[in-house]
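With one protein chain withheld, the remaining protein chains of the complex are depicted in position.
What follows is subunit A.
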């Protein structure tokens, strides 16, 4: 089996801490992922650097507040701004999360899990279609880390993602770390999750670190990637073939060189996994 979507290679999350270095040093990063909301502003430093970096690197837009599974109406003004930003920087694709982040009354600013029920599936599928109609491109949705799940689930998370991709034509951002975190928290097999996703829908991978409390794991994006996640990543690439890979870091920002070193590690481990895949083909 093989992923049919072309790979951009190895990317990093664009964070303001590193703007200046990126412009000065033109580091060997294949692409950057930007948090869309940070650039839905009218002026200032963030847009200045975004435009400059967009001239030099391929970009991908990653949102955190679409709230595709939320109980509220979709925010059409937000979508319009996302579309305008996309016209400005021409991202290779636009992603958000399979979650809800806004409640009935307020913005909750968290990637909250959905019950994986038929009701949720049709609710989300309808909204994905609406978003794709506005953006005129497939929406890419990421699996989130979770700490509780609903008793009412009709599906596993991977069955839900599968069904959603088939119903709407949306694509998937497979966060390998989130699979690992949720598998530890809920007691499922991480590889079963990954191997049951539709390979042809997987647009991108995420790698990140987390906090391991022993009895449970919290997705914090403030540590280097851990060994079990690296192993899972290699297994994933061996299964899928080349897929755009992004290293996320959202807190405890290390010197930029350290992130570049970790990205090189992803490249090396990725190359080994792809070589194994070629041998076994």
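Here is the rule we use: contacts are C-beta pairs under 8 Å (C-beta built on N, C-alpha and C of every residue); 3 or more make two chains touch, one makes a residue touch a chain; residues count from 1.
One rule holds in what follows: contacts and distances are computed from a predicted model.
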Identity of the absent chain, which is to be given by its UniProt protein name, from "Anti-sigma F factor", "Cardiolipin synthetase", "NAD-dependent dihydropyrimidine dehydrogenase PreA subunit" or "ABC transporter permease": "Cardiolipin synthetase"
Contacting the left-out chain in the complete assembly, out of A:83, A:123 or A:221: A:123
Touching residues (missing chain, whole complex) on subunit A: 37, 40-48, 65, 67, 70-71, 75, 78, 100, 102-110, 112, 114-115, 117, 119-120, 123, 147-152, 184-187, 214-216, 218
